[in-house]
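Here the complex is missing a single protein chain, while all its other protein chains stay put.
Our next item is chain A:
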Amino acid sequence: MATPMIELDRVAKHYGNQAAVADVSFVIEKGEFIALMGPSGCGKTTTLRMIAGLDEPSSGEIRLWGRRLNEDAPWERDAPLVWQSYALFPFMSVRKNVEFGLKQRRLPAPERRKKADEWMERLGIAGFAERGVDQLSGGQRQRVALARALALEPEMLLLDEPLSALDPHLRVRMQSELVRLHRELGITFICVTHSHSEAFAMADRVVIMNEGRIQQIGAPRDIHRRAANRFVAEFVGGNNIFTGTARVDEDGSIALAGPVGTVHAPAPSDGGIVTGAAATLVVPADRIELAAESTGAGNEVQARVVTVEFVGSTVTVFLETEGGGELRAQRSLHEMENTPLAVGQPVVARWSPQQGFFLPS
């Protein structure tokens, strides 16, 4: 097998007896857009900082193209970072900031100037070149930070919560701009974020972390469709999670008696669920249809509408079953307009058994 670009091999970082990162192993291929995602304190930022060399692993090894990187000083690495708070040098002009890294590489002044011009042009900040960074807006500062990092033409770019400090409308624009930059440059992007919508919108693969450990690695789509455990199912959101008692049917599928009544789903490929055992079933909210009447096909649950939440162009409908169980369904705004739902209205929530999956017990 070819050597991957970056390998983290059983990497841990302890502060006293506190483990910021407990045990993390994964590989990053050249040109990937990787998102490290998780709640605050999950170790994602520490992992990023260890790749940059700003923190040293307590144990384990970080390799770049197969070479151990642990002892390399940050200034010996080629891993520029874009900070959430930008970390621009306030005593320098925009141009000086962008040229800073090039100057450290002893690039002659005319070339430095040319490269900085190119990157400022590319990121739309050429007009501010001679200004002080304190005269810029948040969005402009971010572009300076990006230009400063990318001017080095590195083989990887590290981003720490790059969108968190931006206004919502800028966030969406910057998100697509980062994706575009990644595609055009073909270099590896490693991005830390606590937002699953950002991670899923931008990354080729997402590394979900919690309490210093990796919970799941995969393409956004796979994580959405097959959460590896309860933490992931809850963290990525938009999932119904039912815990109940399993019964293995004659055809091998499993019936789960839980808070929303008895529902069916295929048995997990690794087996492991026996009649009478407790099991946890996940049904993505966007796979649940809402109908006025029962058709008798698939899983059907009688419920009443509790609240309707509009988020952008999707609508989350919160339901309550007769037995008091909670259920959520996601609909498009379009659907919602065609068949409006009123609070208190009785509906049938329906989904095909194939859409549900059991979490490993």
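In this text, a residue touches a chain if its C-beta (ideal position, glycine included) is under 8 Å from a C-beta of that chain, and two chains touch if they have at least 3 such contacts; residues count from 1.
What we mean here is this: contacts and distances are computed from a predicted model.
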Protein name, per the UniProt record, of whichever chain is missing from view ("Succinate dehydrogenase iron-sulfur subunit", "Acyl-CoA synthetase (AMP-forming)/AMP-acid ligase II", "Spermidine/putrescine transport system permease protein" or "Ion-translocating oxidoreductase complex subunit E"): "Spermidine/putrescine transport system permease protein"
Among A:Pro57, A:Pro80, A:Pro162 or A:Pro284, residue touching the chain not depicted: A:Pro80
Omitted-chain contact residue, chosen from A:Pro108, A:Gly124, A:Gly138 or A:Gly323: A:Gly138
Residue of A:Gln104, A:Thr243, A:Thr307 or A:Gln354 in touch with the missing chain, whole complex considered: A:Gln104
Touch residues of chain A, complete complex, unshown partner: 52-54, 73-75, 79-81, 83, 85-93, 95-96, 100-101, 104-105, 129-130, 134, 137-138, 141, 148-149, 152, 165
